[in-house]
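This report refers to the structure that appears directly beneath it.
Heads up, one of the protein chains got dropped from this complex, but the rest are sitting where they should.
The block that comes next holds chain A.
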Amino acid sequence: MKFWQKTYLCVLIVFLVAFDLGAYGLLKKSYQLNELLDISRGLSVYGSIENSLSYILRVYTERTGSTNYETVIASFAANYYKEDILLEVYQADQLIFSNAYQFVGDRAELDGDPYESIYRKMNDELWLFIGGKMEFQDLKLVISRNSDYLQEYYITLRQYFITLSVVISLILSAALIFLLFQLTAPIRRLNKGVKAIAAGAYGRRVKVRGNDEFGELAQDFNRMADAVSNHIETIKKASEDKEIFINNLTHELKTPITAIKGYSEFLNHANYNEEDRKMAVQYIHEHIARLDVLSGKMMQLLYLKSEEVDLGPVHIENLFSYVVNMERHHLEAKQMTIRMECSADEVYGDQELLQSLFINLVENSIKASSFGGEIQMRSYHYDEGVVLEVLDYGRGIPEKDIEKITEAFYVVDRSRSKELGGIGLGLSICNQIAQLHHANIQIDSKENEYTRVSVYFTTPLQLED
């Protein structure tokens, strides 16, 4: 059962019980009051009848000395009969006159002293009996009067209350249904939204306004949905990245494997000449070397992913000199020079990781540069930290590739990059190292003009410096 239906039924039942109990009480009280009124009226009539009859009988007895009261009582009773008041007169428990219906059973009113009133139901009509001892001798008088109007009044009133309760219930029902429907509308909207989100529409949000509990719930729910969808996005992104990484890795592995397998098979089975044999062996060597480089870089990348670094002060000029020294063979081969400019002295980081980072960057620059080119390595203070930069005037990076260049296995020009021995993991490693230092790598380049890779060190430690 829906909430609004439950509420509706509960309210209706409570109302009906309360209303009917009230009505019943009211009815009872009203009936009682009417009864009292009726009795008091009856009593006053009884009193006057008793007085008059006693008086008449006394006078009659005094005048005639007769004890035959019947005729006197009969004529007297006739007057009252017109007023629908019926009389019974008893003498020593002996009925001596009656124009009333004779009721058989216990006549409690006869013992009334001075009088007693009682209601009796006869032939479905209500009668009031009042009886008691008369002043005159030992006579007893009982008057009875039809009080059925009391019952009619009761029934009418009850009917009225029933009708009223039905009418009010109907009105109340309509009002309740309308109100409850209005009040529970936010729940239904909330429900709809929640269902949509549960079905996978993670971008959907619940539209419930207002400051009541539903509004609050909706806001909290939206906040929860935000958090959940953010997490889902993150997980999705992570798994997509992983998939791309694995696809690329598979591809990177497949080429050398295909070459090694193919050429070894060729050497094994084919009817080759010396020239072919040399070529095959050469390719096998080359691709084993490539697998070696790949596995080394992969290990480095995996190692970096799991590592936490201890940051310490690193002297920048020493760092740059080390890198230049390491790369001197490559530089000499292309007759290139490196110019250093250090306006910042120290940076906080891990010495070996930073060496690896800048060796990678300088190697990239050497590969990109043409014969006899120049590379600049600079360090300077930036408003919030230290920047280390490597700048070359080589091939540059096409604008569309800059964003993707730090992705694993991404190389701008596959065929040329392969000639230069690149596998597309260098910048990925650099990025990883930068992240361990809470540093940012920014690449700024113009095709065929220059490439500037800036590493922004902005950890709190750099600030303290």
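By our rule, a contact is a pair of C-beta atoms (placed from the backbone, for glycine too) under 8 Å apart; a residue touches a chain by one contact, two chains touch by 3 or more; residues count from 1.
In the analysis below, contacts and distances are computed from a predicted model.
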item	value
Per UniProt, the name of the complex member that is left out, chosen from "DNA-binding response OmpR family regulator", "Teichoic acid D-alanyltransferase", "Formate dehydrogenase subunit delta" or "Carbohydrate ABC transporter permease"	"DNA-binding response OmpR family regulator"
Of A:Leu33, A:Ile155, A:Ile257 or A:Ala333, the one touching the omitted chain in the full complex	A:Ile257
Sole contact to the chain not displayed, among A:Leu95, A:Ala270 or A:Leu302	A:Ala270
Residue of A:Ala185, A:Met279 or A:Leu302 touching the missing chain in the full complex	A:Met279
Missing-chain contacts mapped onto chain A	250-251, 254-255, 257-259, 261-263, 265-266, 268-272, 276, 279-280, 283, 286-287, 413-415, 418
